[in-house]
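Data block below; observations after.
Removed from the display is one protein chain of the complex; every other protein chain stays in position.
The block that comes next holds chain A.
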(Lines give C-alpha, C1' and ligand atoms only; values in the text may rest on other atoms or scores of the structure.)
Protein backbone atom coordinates (compact mmCIF):
# COMPACT_ATOMS: atom_id res chain seq x y z
CA UNK A 1 0.00 0.00 0.00
CA UNK A 2 2.76 2.34 0.88
CA UNK A 3 3.88 2.29 -2.73
CA UNK A 4 0.75 4.11 -3.87
CA UNK A 5 1.73 6.98 -1.60
CA UNK A 6 5.33 6.85 -2.80
CA UNK A 7 4.35 6.63 -6.45
CA UNK A 8 1.97 9.52 -6.08
CA UNK A 9 4.51 11.69 -4.26
CA UNK A 10 7.07 10.91 -6.96
CA UNK A 11 4.72 12.28 -9.60
CA UNK A 12 3.67 15.24 -7.49
CA UNK A 13 7.29 16.04 -6.88
CA UNK A 14 7.88 16.26 -10.62
CA UNK A 15 4.74 18.32 -10.99
CA UNK A 16 5.93 20.87 -8.44
CA UNK A 17 9.44 20.99 -9.88
CA UNK A 18 8.04 21.89 -13.28
CA UNK A 19 5.40 24.29 -11.98
CA UNK A 20 5.50 27.99 -12.69
CA UNK A 21 5.44 28.78 -8.98
CA UNK A 22 8.82 27.12 -8.65
CA UNK A 23 10.02 29.08 -11.64
CA UNK A 24 8.89 32.24 -9.84
CA UNK A 25 10.51 30.98 -6.61
CA UNK A 26 7.17 31.18 -4.81
CA UNK A 27 7.26 27.57 -3.63
CA UNK A 28 9.90 24.90 -3.39
CA UNK A 29 9.92 21.21 -2.56
CA UNK A 30 12.82 18.96 -1.57
CA UNK A 31 13.08 15.31 -0.68
CA UNK A 32 14.33 14.49 2.80
CA UNK A 33 14.51 10.71 2.42
CA UNK A 34 14.53 8.32 -0.51
CA UNK A 35 11.23 6.68 0.37
CA UNK A 36 9.20 9.78 -0.42
CA UNK A 37 7.76 9.75 3.11
CA UNK A 38 9.26 13.03 4.24
CA UNK A 39 9.72 16.23 2.31
CA UNK A 40 10.77 19.75 2.99
CA UNK A 41 8.62 22.51 1.59
CA UNK A 42 9.40 26.15 1.29
CA UNK A 43 7.08 29.05 0.63
CA UNK A 44 7.93 32.65 -0.04
CA UNK A 45 6.12 35.20 2.10
CA UNK A 46 3.43 36.78 -0.09
CA UNK A 47 4.09 40.32 -1.32
CA UNK A 48 2.42 43.19 0.56
CA UNK A 49 2.23 41.20 3.77
CA UNK A 50 4.31 41.22 6.90
CA UNK A 51 5.89 38.00 5.62
CA UNK A 52 7.18 39.53 2.38
CA UNK A 53 10.77 38.69 1.63
CA UNK A 54 10.84 35.78 4.08
CA UNK A 55 11.31 32.11 3.26
CA UNK A 56 9.32 29.70 5.37
CA UNK A 57 10.44 26.11 5.66
CA UNK A 58 7.86 23.38 6.23
CA UNK A 59 8.15 19.83 7.44
CA UNK A 60 5.92 17.55 5.36
CA UNK A 61 5.29 13.97 6.47
CA UNK A 62 3.44 11.72 4.08
CA UNK A 63 1.26 9.08 5.78
CA UNK A 64 1.08 5.57 4.36
CA UNK A 65 -2.53 6.22 3.45
CA UNK A 66 -1.72 9.26 1.32
CA UNK A 67 -3.49 10.65 -0.75
CA UNK A 68 -6.61 9.40 1.01
CA UNK A 69 -5.47 11.14 4.18
CA UNK A 70 -3.78 14.54 4.31
CA UNK A 71 -0.03 15.03 4.70
CA UNK A 72 1.14 16.19 8.13
CA UNK A 73 2.59 19.65 7.75
CA UNK A 74 4.33 21.90 10.27
CA UNK A 75 6.28 25.15 10.04
CA UNK A 76 9.93 24.64 10.90
CA UNK A 77 10.65 28.34 10.50
CA UNK A 78 9.28 30.22 13.49
CA UNK A 79 6.42 32.45 12.48
CA UNK A 80 4.03 34.93 14.11
CA UNK A 81 0.58 34.17 12.70
CA UNK A 82 -2.87 33.67 14.30
CA UNK A 83 -3.36 30.21 12.71
CA UNK A 84 0.11 28.83 13.35
CA UNK A 85 1.60 27.91 16.69
CA UNK A 86 4.52 30.22 17.48
CA UNK A 87 5.88 27.42 19.66
CA UNK A 88 5.54 24.20 17.65
CA UNK A 89 4.77 25.43 14.14
CA UNK A 90 1.55 23.37 14.14
CA UNK A 91 -1.05 24.58 11.66
CA UNK A 92 -4.81 24.74 12.14
CA UNK A 93 -6.15 24.54 8.60
CA UNK A 94 -9.26 22.70 7.40
CA UNK A 95 -7.72 21.15 4.29
CA UNK A 96 -5.12 19.48 6.48
CA UNK A 97 -7.97 17.94 8.48
CA UNK A 98 -11.50 17.00 7.49
CA UNK A 99 -11.62 19.08 4.31
CA UNK A 100 -8.80 17.19 2.67
CA UNK A 101 -9.67 15.53 -0.66
CA UNK A 102 -7.63 12.92 -2.49
CA UNK A 103 -7.34 15.07 -5.60
CA UNK A 104 -5.43 17.75 -3.68
CA UNK A 105 -1.66 17.72 -3.95
CA UNK A 106 1.38 19.00 -2.10
CA UNK A 107 1.30 21.90 -4.50
CA UNK A 108 -2.27 22.68 -3.40
CA UNK A 109 -1.13 22.51 0.21
CA UNK A 110 1.85 24.82 -0.31
CA UNK A 111 -0.28 27.34 -2.18
CA UNK A 112 -3.01 27.16 0.49
CA UNK A 113 -0.46 27.84 3.20
CA UNK A 114 0.84 30.76 1.22
CA UNK A 115 -2.72 32.03 0.97
CA UNK A 116 -3.10 31.56 4.71
CA UNK A 117 -0.17 33.94 5.22
CA UNK A 118 -2.00 36.55 3.12
CA UNK A 119 -5.31 36.17 4.91
CA UNK A 120 -5.54 34.71 8.38
CA UNK A 121 -8.47 32.45 9.18
CA UNK A 122 -10.88 32.67 10.86
CA UNK A 123 -11.50 36.25 9.93
CA UNK A 124 -13.08 37.26 13.21
CA UNK A 125 -10.15 37.43 15.58
CA UNK A 126 -9.69 35.07 18.49
CA UNK A 127 -8.44 35.29 22.04
CA UNK A 128 -5.11 33.53 21.54
CA UNK A 129 -2.06 35.69 22.05
CA UNK A 130 -1.36 36.20 18.39
CA UNK A 131 -5.00 36.23 17.36
CA UNK A 132 -5.87 38.79 20.02
CA UNK A 133 -3.08 41.04 18.90
CA UNK A 134 -4.23 40.58 15.32
CA UNK A 135 -7.66 41.84 16.28
CA UNK A 136 -6.85 44.55 18.80
CA UNK A 137 -3.73 46.04 17.37
CA UNK A 138 -3.20 45.04 13.79
CA UNK A 139 -0.31 47.50 13.42
CA UNK A 140 1.44 45.90 16.38
CA UNK A 141 0.68 42.48 14.88
CA UNK A 142 2.20 43.46 11.52
CA UNK A 143 5.25 44.91 13.21
CA UNK A 144 5.74 41.74 15.23
CA UNK A 145 5.17 39.42 12.28
CA UNK A 146 7.59 41.46 10.16
CA UNK A 147 10.16 41.31 12.95
CA UNK A 148 9.81 37.51 13.22
CA UNK A 149 10.13 37.26 9.45
CA UNK A 150 13.35 39.22 9.67
CA UNK A 151 14.66 37.23 12.63
CA UNK A 152 13.83 33.70 11.44
CA UNK A 153 12.89 33.74 7.75
CA UNK A 154 15.54 36.02 6.32
CA UNK A 155 13.15 38.90 5.74
CA UNK A 156 14.76 42.24 4.82
CA UNK A 157 12.91 44.51 7.24
CA UNK A 158 14.86 44.75 10.45
CA UNK A 159 13.36 46.76 13.28
CA UNK A 160 16.18 48.29 15.34
CA UNK A 161 13.78 49.14 18.16
CA UNK A 162 12.70 45.51 18.58
CA UNK A 163 16.27 44.25 18.28
CA UNK A 164 17.36 46.71 20.93
CA UNK A 165 14.67 45.54 23.39
CA UNK A 166 15.59 41.91 22.82
CA UNK A 167 19.25 42.74 23.37
CA UNK A 168 18.36 44.33 26.70
CA UNK A 169 16.68 41.11 27.86
CA UNK A 170 19.48 38.92 26.51
CA UNK A 171 21.94 41.02 28.48
CA UNK A 172 19.89 40.15 31.56
CA UNK A 173 20.56 36.46 30.83
CA UNK A 174 17.36 35.61 28.98
CA UNK A 175 17.61 33.34 25.95
CA UNK A 176 16.99 35.30 22.73
CA UNK A 177 13.95 33.42 21.46
CA UNK A 178 12.34 33.45 24.87
CA UNK A 179 12.88 37.18 25.06
CA UNK A 180 11.31 37.66 21.62
CA UNK A 181 8.23 35.62 22.60
CA UNK A 182 7.71 37.56 25.81
CA UNK A 183 8.09 40.95 24.11
CA UNK A 184 5.84 39.90 21.20
CA UNK A 185 3.17 38.70 23.62
CA UNK A 186 3.18 42.01 25.50
CA UNK A 187 3.13 44.32 22.49
CA UNK A 188 6.85 45.07 22.96
CA UNK A 189 6.24 46.51 26.43
CA UNK A 190 9.69 45.87 27.91
CA UNK A 191 8.55 46.32 31.48
CA UNK A 192 5.70 43.84 31.33
CA UNK A 193 7.78 41.32 29.40
CA UNK A 194 10.53 41.52 31.99
CA UNK A 195 7.98 41.14 34.77
CA UNK A 196 6.59 38.01 33.15
CA UNK A 197 10.00 36.50 32.52
CA UNK A 198 11.18 36.91 36.08
CA UNK A 199 7.95 36.08 37.87
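Just so it is clear, a residue touches a chain if its C-beta (ideal position, glycine included) is under 8 Å from a C-beta of that chain, and two chains touch if they have at least 3 such contacts; residues count from 1.
Definition applied: contacts and distances are computed from a predicted model.
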Q: Look at the options "E3 ubiquitin-protein ligase parkin", "Adenylyltransferase and sulfurtransferase MOCS3 homolog", "Anaphase-promoting complex subunit 11" or "Glucosamine-6-phosphate isomerase" and return the one that UniProt uses as the protein name of the missing chain.
A: "E3 ubiquitin-protein ligase parkin"
**Q.** Candidates A:108, A:159 or A:187 - the one touching the absent chain
**A.** A:108
Q.
One chain isn't shown here. Among A:90, A:140, A:170 or A:190, which residue touches it?
A. A:90
**Q.** Touch with the omitted chain, as defined above, among A:128, A:158 or A:172
**A.** A:128
Q: For chain A, enumerate the residues touching the unshown chain of the complex.
A: 1, 4, 7-8, 11, 15, 59, 65, 67-69, 72, 74, 85, 87-88, 90-92, 97-99, 101-105, 107-108, 126-128, 131-132
